[in-house]
Every structure is written in C-alpha cells, then in structure tokens.
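Note that one protein chain is taken out, while the other chains of the complex remain in position.
Up next is chain A:
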Amino acid sequence: MDRFQLLKLENLNTSFKIMNSYYPAVDNITMDVFPNEVLAIVGESGCGKSALALSIMGLHNKERSLIKGHIYFQGTDLLSLSVSQLNKIRGKDIGMIFQDPLTALNPLMRVGQQIEESMNYHTSFSKKEKREKTLHLLEQVGIPDPRLTYNQFPHELSGGMRQRVVIAIAIACEPALVIADEPTTALDVTIQAQIMELLKTLQKKSNTGIILITHDLGVVSEMADRVAVMYAGQIVELSAVEQLFNNPLHPYTRSLLNSIPSSSSDDDRLHVIQGIVPSLQNIPRSGCRFSPRIPWIDASHHEDHPVMHEVESNHWVRCSCYKHFYFPNEKVGEK
C-alpha cells in the first residue's frame, strides 16, 4: 500500500486483571487506518471492540490493565508516550465520540463551554476566537440556532442534538482521526440517518480517518469503506465493505448477517448463533475461537493456530474453517 497510514496497530494486546491474572480482551490485533476512510469494527457485545478503542485513546485504568504491542499514530508509538505527551495528542489529533450523549456531556456545564474546553488545552485562541469557532462548529454539525444552544445545558437538548454537540466536541481541534464508539445506537432511525450523513460530510471535508465501532450491520453498510469483524478479541475477517456484504466468508460474519431480520425477505426463521460470546476468562486461547459455536463443523477443518489468510486482494479471513462452513439447514457443499 502506498498510502500513508494514519494509525497502525501492531500486535496490540490489551489484558485486564481479574483475580491477579491477566486476560487479553484484545488479542494480537494488527490493522491500519488510512486518512479519509471509515473503518468499521463490528461484533457482538463482549468481543473487545470498545476495549480496542479505549486502548488507542489510552483510557484504560493502568492499574488493572496491561497493554502490549505498538500503536503508531502518524509515526509515533502512543504506548511509549508519557501521559502529558499523550494529552497533547488525544483531544487534538484524535477525537472520540461516545455512545451515550447524555452521560458523555457534563450536565452542569453549558454546551459552549464544553466545546471550548478542549481548545483551552490545545490552542492559544483568545476568548473571542474560541467563541466564534464554537459557534461555527455548532453550525457545522447542523444545530439550527448556535447562539441559543451555546448557552444551553445538555438537558435542554434532545438526544439527536446532544449527539451533535458530542460530535462538535470531538472535531473541535480538527483531529486527523475520530474514534466513534456506537455513535448512533442510542438514537432513533431518522436521527441516526442524519448523524450518519453528518459524519460522512465532515469526513469528506477534512480528510479525517474514522474508526466506527458498532454492532449494527445496517450502519456499517451505509458508512464504512472497510470492515473488521471482531470475535473474542480477534479480527476474524477484514475486507472492503462491498466484499464483506457480497461475499462474507468467515462463519461468524455469515452467521451475523443471517441473523438480521432483513427488510427485503420475509423468511420466517432467523438464524441463531448457538451458545454465547465467551466471557473474558473463558475465551478459548488456542484453536479457532468460534468453533464451539458451530459444533456441526468437523473439528479437523479448524486450524490449530488460526492465522489470517488473504483470500482475494485485501480480503482477509482467519482460520480455514470458512471453506467447509455451511448452515445446519443448508445442504453440505452448497457453498
């Protein structure tokens, strides 16, 4: 690849301490994010999506977690920086959009102040400049009356408006990378459509790279350029969005896609993935991690140490079991 990577994760490993031993929630993740692309990370809850995002931001409790590997952001390894050096980067060059706009905002601070807060740290704007910039930001994220909203408190705004404010905070210092952790999950569909549109416009305008974390495959299909499917701390499939939806390969990806109530077919039964996402202590650390949930596939089809295979250009799949996978109600060899 000739493009310059914005973010490069190398063998990233984030472990949490439970009863004096460490369990990796993010297990050896290697991936890149490029400028001007939306990389979606999909998976069920408990797959390590948010743990990955918080590792990049350095927001995990240092006492209880252990992060190994490398996170190169524009060439510098974030893990080698001190907290004060990191503080110069996060909030400025990396912005974060949180899931729940009500808890992400400070209820006691006016909206305007909250947006200006990051500018206080990262810029040397005068009071007037900050105010102007903030009003401009509020206008950019589609708030109808920026002057009014500037002086309002979060509780005076609706959910969609609050999420716009959260986005305004994230992009206040014109970051090169935005991490959006379930940005539309708490919102209604019509608002969700508006927020997705807004993120896309902002991205195109400023060449930002976005990491979009979500469990909603509909949002992925509308927003993402590339998709990483995560299961039990690992990436199991990584590809461009068209390839993933037209030719999903890994059993987990195919199961997920099959379990959505689709609006175009009226199939009676939805596919159910057997079992549950293993909890952190119970993740099988060897072999194919998804194998317990597809017991009808012969054990010999799984690799002992599953690695990512490049099946077509830029389409990666972990473990070779995908070649032999079929749904229980399909006939063998249909795919």
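Just so we're on the same page, a contact is a pair of C-beta atoms (placed from the backbone, for glycine too) under 8 Å apart; a residue touches a chain by one contact, two chains touch by 3 or more; residues count from 1.
The criterion applied here is as follows: contacts and distances are computed from a predicted model.
**Student:** Considering the UniProt annotation of the chain absent from this complex, which name among "Biotin-dependent carboxyltransferase family protein", "Multiple sugar transport system permease protein", "Gas vesicle synthesis protein GvpL/GvpF" or "ABC transporter ATP-binding protein" applies?
**Tutor:** UniProt lists the chain left out of the view as "ABC transporter ATP-binding protein".
**Student:** Can you work out which residue in A:Ser15, A:Ser65, A:Gln99 or A:Ser255 touches the chain that's missing from view?
**Tutor:** Hidden-chain contact among the options goes to A:Ser255.
**Student:** Check the options A:Tyr22, A:Tyr72, A:Phe153 or A:Phe245 and report the residue that touches the missing chain.
**Tutor:** Of all options in A:Tyr22, A:Tyr72, A:Phe153 or A:Phe245, contact with the hidden chain holds for A:Phe245.
**Student:** Thinking of the whole complex, not just what is shown, which of A:Asp77, A:Glu197 or A:Glu312 touches the missing chain?
**Tutor:** A:Glu197
**Student:** For the chain that's not shown, point to the residue among A:Glu10, A:Glu139 or A:Glu222 touching it.
**Tutor:** The missing chain is touched by A:Glu222.
**Student:** Taking the full complex into account, what residues of chain A touch the chain not shown?
**Tutor:** Chain A touches the chain not shown through residues 44-45, 159, 188-193, 196-197, 215-219, 221-222, 224, 241-242, 245-246, 255-256, 259-264, 266, 268-273, 276-277.
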